[in-house]
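One protein chain omitted, others in place.
Take a look at chain A:
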């Protein structure tokens, strides 16, 4: 199928993200990219695990972390993954308006998550944990901060796609773009599940 073909709900293919060669390449290339990202985060996690008790007299994780705010943040991000699934569902059904709506909700939830994280970092700095306080501090801010930067980038990416395509609707040129953006969003979510477990849960009880 051709990228610029005008399509209707009837002629729209079942997997629009893989209907063209460009789409297939994007799809596969992005999965490979996520493979690399996995190794990147694995390296950050390994370092964090090695350094998480090296507080050098500064605040430790069980003194700092509060369940309530982290739990809310986790729920926001998990929900945003679900809403992005809805968006992709509507994309496959060629329902552009509903896709945009659910992507919008995804962005709002992601932005709320990011706001909470910034607030959280702000709090920790006030309680005496700056980036330079200890090896634990450096490892914590780098791991969680890298995730936060990914969230911020994802938000800007999805917003750009939504605005750029707002007037022209879905076609086989932009469907793969929406699709890989949602893949990226799921990946961020999965990483957060590990951060929640390894950094926060283990930090509070382990």
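Simple rule for what comes next: a contact is a pair of C-beta atoms (placed from the backbone, for glycine too) under 8 Å apart; a residue touches a chain by one contact, two chains touch by 3 or more; residues count from 1.
Throughout what follows, contacts and distances are computed from a predicted model.
Asks: I notice the complex is incomplete. Of the names "Cell division topological specificity factor", "Cytochrome c oxidase subunit 1", "ABC transporter permease" or "Cysteine desulfuration protein SufE", which is the UniProt protein name for the chain that's not shown?
Replies: Of the names offered in "Cell division topological specificity factor", "Cytochrome c oxidase subunit 1", "ABC transporter permease" or "Cysteine desulfuration protein SufE", the one UniProt assigns to the missing chain is "Cytochrome c oxidase subunit 1".
Asks: Can you tell me which of A:19, A:51 or A:88 touches the chain that was removed from the display?
Replies: The one listed residue touching the chain not shown is A:51.
Asks: Write the list of chain A residues that the hidden chain touches.
Replies: 3-4, 21, 24-25, 28-29, 32-33, 35-37, 39-40, 43-44, 47, 50-51, 54-56, 131-139, 142, 157, 160-161, 164, 173
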